[in-house]
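Here's the structure, in structure tokens; my notes come after.
A single protein chain has been removed from this complex, and every other one stays in its place.
Every chain is named by a letter (A and B) in the order it is written, and numbering of its residues begins at 1.
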Amino acid sequence: MMAEFKVPIGPQHPALKEPISLRMTFEGEIIKDADVRLGYNHRGIEKLAEQKTFIHNLYLTERICGICSHSHTTCYAQGVEKLMGIEPPKRGLYIRTLIAELERVHSHLLWLGVAGHEAGFDSFFMYTWRDREVVMDILEIISGNRVHYAMNALGGVRRDIDEVQRKKILDSLDLLIKRTGYYANIGTNEPTFVARLANVGVLSKQQAIDLCAVGPTMRASDISRDVRKDDPYAAYAELPFEVCTAATCDVLGRTIVRVKELFECYKMIEFMLKNLPAGEIRVKAPRRVKEAEVVSRYEAPRGENIHYIKSNGTDKPERLKVRAPTLANYPATLVMLKNGYIADIPLIFAAIDPCICCAERLVEMTDARSGETHVVTMDELRKRSVEHYRKVGISRKDAVWQL
Amino acid sequence: MKILPFLPELIRHIFKKPATVKYPFEKLAVPKRFRGTPILIPARCTACKICQLDCPAEAIEIVPVAEAEKKFKMTIHNDRCVHCEQCVESCPFNAMTMNQEFELAVFDRRKLKMEYVYTKAAPVPKPKTETTPS
Partner (left out) sequence: MAVVKTLLYLLVYPGLLFLFFYSTFAEWFDRKIYARMQNRIGPLHTGRSGLLQPIADFIKLMAKEDIVPEKADKGMFSALPVFALAIVCTAAMYIPLWHYQASKVTFNSFPGDLIVVVYLLSLPTLIFFLAGWHSSNFFSTIGGFRVLTMLFGYEVPLMLAVLSPAILAGSWRLVEIAQFYQGRPLLLLPNILGFVIALICLQAKLERVPFDIPHAETEIVGGTFTEYSGKKLAFFRLLSDIEMVVGAGLIAAVFMGGFPGGLIWGFIYFIIKTLIVIFLLAALRAATGRIRIDQMVHFSWHYLAPLAVLQLLITIIIKGFLL
């Protein structure tokens, strides 16, 4: 029997794109235990959202993440529109859904490349990212920027799609469909790649339900749940598409689910472009919102995204709470890592499509002198911060920004 | 399970032109409505300060310079700007536009601030286009 090593993977590690600390116990090449520690990327977005108006928060929520930026801002905008009691026009909803599906395409192509890179298959990575540029160029033409599209307004969307852009997107779709088919073929037929994906990170159906996995991680364990079908928002009630599942419960299943979702996205984009309703793209929204609270759900490329917004009659929200999908997948990841090999860590972790900066909502306070840790509630944290800033002498009203 | 299925495509690509653009010697053109940095059109500005209110990054600052002649100074802090175009949308008089610049790297961030000194104009509301102000 070999000795047990306690080793930290992260916060700095080539397998991770963002800092997170996985404290693992190894016995030889087998993982015996894993523990996760968050908080390295905490930016205080929820607190900042309480000090900015509803319009400002559209752009703040967008910057929670770069890859799934549109999902956060749409989830927020949907919630606030519910609070205000306004309903965006049909064309606005269609354009919002179009951007959402284009974002799903670019996110899944990015994931395919990252999976290839983690498995050492660098050529696959280069090719999928080269073809992802087609989608990024389309998004730049429609919205003015490659990431952080800023297409949402409270009450609809800000920019319209004209005939030239529509034609361009339809033409690029053919190229994308052909290339995605080719990658699906390579990904499932290259023996060295499949050997790394098959039977790795197994999560049985019952475990996935018990641990509340979301997104493709859950759908690869043969659970057919998707917010777009169960609780349709935006234009999804009128779009024909299917929920993609796989039955193998491992990383290969998650790859197959994402590739199938890519094909469904192409179908939806084509349908939306051919049936875009005419009309206005936005309605006017009030600046002040009466007291109410709302929960808004959205199917991000990584899973179910939940925003809880509470308003108090002014033009600033009382509370914004973001539950990103990766946060829900962490407990499932810890179970998947047990009894795997070291060589599987990057792939298992990459298979949940981690967007760690989305999920930074937890802060653990460690006493520097005694080394004890305890979790602090939001109210207590707020009390401590108010006291601290009063002591230091900076308050909001007369703050001078040095730069 | 095939042996080396990726190889034919790889060999074919040895003879194709690379997909890399040799930036900064070659540059790709940005599309028409690319969101660059905000620019003020002083002839139309009435100093109503709606853009200052609506900017999420507090990047616009309007201060009066001389009360009697109705002169104002607007400072656009390009180092704080997040390029969201909300100022263009909120302005009721079409006095803000975006240009196409994105190569904004400097060594001193104070060089990125743009200042405009102008007299307040008479309000001319902007024509109704696709985007109604919120």
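As a convention for this text, a contact is a pair of C-beta atoms (placed from the backbone, for glycine too) under 8 Å apart; a residue touches a chain by one contact, two chains touch by 3 or more.
Remember, it's a predicted structure, so these values are computed and weren't measured experimentally.
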item	value
Shown chains touched by the chain that is not drawn here	A, B
Listed residues A:44, A:120 or A:181, member touching the removed chain	A:120
Given A:177, A:243 or A:342, the one touching the chain that is not displayed	A:342
Omitted-chain contact residue, chosen from A:48, A:175, A:195 or A:212	A:195
For subunit A, the residues touching the chain missing from this view	5, 7, 13-15, 29, 116-124, 126-127, 130, 190, 192-193, 195-196, 341-346
Missing-chain contacts mapped onto subunit B	4, 6-7, 10-11, 13-14, 16, 18-20, 22
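The working rule: only the chains that are shown with their structure count from here on.
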item	value
Contact set on subunit A toward subunit B in their complex	52-53, 55-60, 63, 123-124, 130, 133, 140-141, 144-145, 148, 150, 153-155, 158-160, 182, 185-186, 189-191, 194, 281-282, 284-285, 401, 403
Contacting residues of subunit B [partner subunit A, same complex]	1-6, 9-10, 19, 30-31, 33-35, 53-58, 79, 82-86, 89, 98, 109-110, 130-134
